[in-house]
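Here the complex is missing one protein chain, while the rest keep their positions.
Labels for the chains are A and B, by order of writing; each one numbers its residues from 1.
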Amino acid sequence: MESNLQSQARLWTVVWNAMASVYARWLRRLVPSLTVVVAWLSLQSMRNRSAASLQNEAFVTGYSLACICVLLMLLGVRKRILSPQLGQLAICQQTHHYLGLLSVGAYALHANLITTGWMESSLAMSFWSIALTGLTGWYVNRTAPRLLRTAGAQILREDIPERSRFLAKQAHELALASAGRNDTAAMADHYRVHVSSFFTTRRNWLYRISPTGAKRRRLLTELENIDRYLSEEGRAQRREMSSLVQAKDDLDFQSAIQNRIRFWASAHTWVLGAFIVLTVTHVILAHQFSSSW
Amino acid sequence: MRAPNNDLVAIDRPLRWDHPLDPEMLKRDLQWMLNQPPFSEMNSDVFPAHSSLEGVLRHDCRILRYESGDIVIREGDYGGSGYLVLRGSVVAFLEALWQPRGKPSEPNGPTTWMDWLKQTFKPNSNRKPASPKSNRREGSRNGSQTAAADKKRTTPRQQVEMVGGKSRIFLQDISAVMNGFQSEPLGVGEIFGEMAAITRSQHRYTVVANTPTVILEIRWQGLRILRRDKSFRDYLDARFRESSLQTHLRETPLLRFLDDATMAEVIAQTSIQSMGEREWFADYRDSQKLDVQAQIAREPLIATEGHAVSDLILIRAGFARLSFEQGRGHQTIAYLGRGHVFGLAELSHRFRNPSDKPLPYQESLRALGFVDILRIPSELVLTHVLPKIRNSELPKPITNPRYDSGGLVVSASLPQSRLGTVESAEESFAKLETSLLEFLVDERIINGKQTMIVDLDRCTGCDECVKACASTHEGIPRFVRNGPQFGPLLFAHACMHCADPVCMIGCPTGAIARDQDSGVISIDSQTCIGCKTCAESCPYSNILMIQVRDEKGRAVVDRKTQLPILQASKCDMCHELKTGPSCQNACPHQALFRIDTSETKPLEQWLNRRAG
Partner (left out) sequence: MNHYRLPRQSFKCGNSLTGEPCPIGPVRGRCTLSQSDPTKNNCRPLRTLLWWSRTIQVCAGLIALIAVSLAWSNLGGKHSLAPGPLSRAHAQLLVAAHHGNSSELAINTENRCAACHPGNDTNSARVKQSALCLKCHIQEMPDAVHGSPHDLHGKSLEELVANGNRPETKTFWAKLFSRTPIDWQSHSSECSQCHREHQGSLHGLSEMTSERCQACHRNAFHSFSSDHPEFKNYPYGRNKNVEFDHVKHRDLHFSKKSTTFDCKTCHIQSDQVGAVGQVFRSVPFEQACASCHTEPIKSATQDGLIVLQIPSINRKQMKSFGADIPCWPIQASQMTDGVIPPIMRMLIESEPGGLALLGELPASGRLVELDVSNDRDRATLSKLSVMTKQLIQKLANEGQPGFRAAVQNLLSNSGRLLSPLQTDPKSLPISWLDRFSSGIPPDLFRAAWDEWFEEGSSTVLRTAPVGFAKERQKDDDDLLTGIGNSLSTQPDNSLLGNDPRSLLETERTEGANSERFKDSRAWDQLAFGGWMIDRQRMAVVYVPIGHADPWLSRWIELEQLRPSGAPNQRIPQAQQCRQCHALSSLDRPGIPMDKNNWSVAFRNANQSPLSQQLVSDDRLNACWKSEKRSAVVRNITHFDHKPHLTLPRLNDCRTCHELESQDSRVVSKQEFAPMQKSQCADCHQKNAAGESCTQCHNYHVGIKGWLDGLQSRPSRTTEPTNHFFQNP
């Protein structure tokens, strides 16, 4: 009897897990997106209704937009106040994402895409910058981790300089070791001419913005090309050097991507203060200058 | 963080015994105890000057008084002390009085809003299925032997009442409970609970005072010192042997059908054995430098594949690696923890078809660190145990053995592992890919009960977890978001609250202690003297020494040497806030989880969800 129940329960859990594992991925995206759409539509109908009853529809959309923005800002507050009773931050974060989408829609309802006037334009610009950086950040957060995983073991951002210095030191020592003997000296020369700067200096800004493997490939092939001048242990050292080059490039890649994530995350907050100031002013102006309604 | 402040706070370097277990212990009580056996028999010379017998009694002991029916220790609680009966008597219940309590903290709470909804609307949906242990408990409840008894016995009710300001928990109608459950009385001079204290594990039995009783609690630091006295040590070991034997065998589902007589015989015949040393971490440290195969080679063999099956091996504590030779190395199939059985498959094969030649061990069993095992002679098993067991409970028959009497069978395909537990871990192990398994074992992550796993496919390194941790712990985080890495899984350097917390071994003051209910290991900053013992003994270097700062952020230094005062610090699962670790709650990308890796179920489930 009891075992029967248990087996049933087990069956159900199995079924549920299977279903969840299949559908969860898109359900997780679908449902909130639908909610956003519905919310937007209802906002629009509210707007039309107020417009049709000769009220100022700008107030309806404006205040709902303001509410959305406040909710969006609440995420920052939530991150600072640390009480797990508020539930998982992940949930707040997701809500933040979808609310952000909604806010863009609400904005489009409230002010058209083109805005005139100094105040309004700057307000619009600040809004757009925040919205766009947010969206980009979202995208980056989704994609960057997998990028990071392609470049070796993850390393803390704080530790990167130390690590790269360590690599440079290793490479240098390796080069010194090779310099000693004729049958290996070729690598030392090559290192001095071509490779050393790669270890010691910072990568150029282009790489730091969108890292590519071009330079790594070039260095590696060049290194391989000097094999002909090398004896056996010379080659062994060369291979070691190549691996060091690989490691350094991975490190640079890591730092580039991690910086990218940090950049978008912080860029999202840059004009926040200005945005708040302008918004408040905007609201006050709206109330003072649209008299009698 | 803190406000910078250049003037330093000078204090006396804290010492052990700064905080005695019982600050207001009376002098005459102390004297009286010293005259009581067993202390009166001990010779105080064996004790060094800095830790005299009197000092131990003064600082590491405390006198407790209980009314009849009071609960002294509870099965399942983590124990830190041994208890000596000074007056009156107590009863130890060898069976479970209650269903085991659910896990104190769900390691995998709501991760997505969907799960969150699920959890809010149907709370049981993602509760983990009961662990093998609890299943075994159930088995022991509805076993045939107790079936008759089931009717008359009633699960005892715990009651709490306040007496003289402190609450006492007691059983109602102790006598009824006593004849309901299998119990064993303990008289004056007997010690109990020390087993859990020494093995840093959970109590295996509940002890209740059945008369007004006076009990001396000795915290395990004290016990370790007292062990210097030979007679006492022998007494402890002997007691430890038989009691652990008894309790463990009684709880083994295989043996639950034995009547008391046979059980007694089995107990008599069974030998208990400890492999590896308790302070295994030191060895582990330097063995880590070797390559994997060498490590495995270094691990003490409990049973070797291809050897004749001499006994059925029960694992009582610690972990053992189940592996077989593959090419030039050993491939790990699984790791066996407490309660797992080894060699049952071979025995049952022999039992099923007595005509064939008996098969030797199909895999070898290696001790990971410190392992306690029980060996039951195979004859005993064949004659008494197996006949009584349902066929369904036995492991699958061995179709193509890797070893037969002739030795290695060349045409052997990959083995389906045959583990002797009723609810065998086999399926789940089969699901975990071998490489991950080996990784877990090699890194000894199998030891962790609250392992912090970071999903690198989601982690953006935003450090929200670290921030959360820091803001929960006065601005200084208690873990580092980095560590051993297996594919997308990063096992961060955060305390895993191990099943076998070796860090607790060396602690002179007991500042590092395990919470009775949750099993969370935390360091009491009041009593920590910064001796670095725990930090050095932690195999995962998850305990760090940090500089002490006072509320104003001023560095605290030693008054004499003017050197900074250090203290050990590690993750405490935010046990003061009741809602689990803030790192997990604070992760905005559902990348960080605390998962019990001492069993494979949770990890496997989490991996499934992650895939889905």
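Here is the rule we use: a contact is a pair of C-beta atoms (placed from the backbone, for glycine too) under 8 Å apart; a residue touches a chain by one contact, two chains touch by 3 or more.
Because the structure is predicted, anything quoted here is derived from the model rather than measured.
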Contact residue for the chain not shown (choose from B:R200, B:H330, B:K467 or B:H497): B:K467
Touching the absent chain in the whole complex: find that residue among A:V14, A:C67 or A:M119. A:M119
Which residues does chain A use to touch the chain missing from this display? 45, 48-49, 51-54, 56, 115-120, 122, 126, 156, 158, 161-162, 259, 262-263, 266-267, 269-274, 276-278, 281, 285, 288-293
The missing chain sits against chain B at residues 1-4, 6, 8, 463, 466-467, 470, 475-483, 493, 541, 544, 546-547, 553, 555, 562-564, 569
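The rule is simple: only the chains that are shown with their structure count from here on.
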Counting only contacts in the complex, chain B reaches chain A at residues 109-114, 116, 125, 129, 456-462, 464, 467-468, 471-472, 480-482, 485, 488, 490, 574, 577, 579-580, 582, 584-591, 608-609, 611-612
Residue ranges of chain A touching chain B (in the complex, touch as defined): 10, 13, 16-17, 20-22, 24-25, 27-28, 31-32, 79, 82-85, 87-95, 140-141, 144-146, 148-149, 153-157, 159, 258, 261, 265
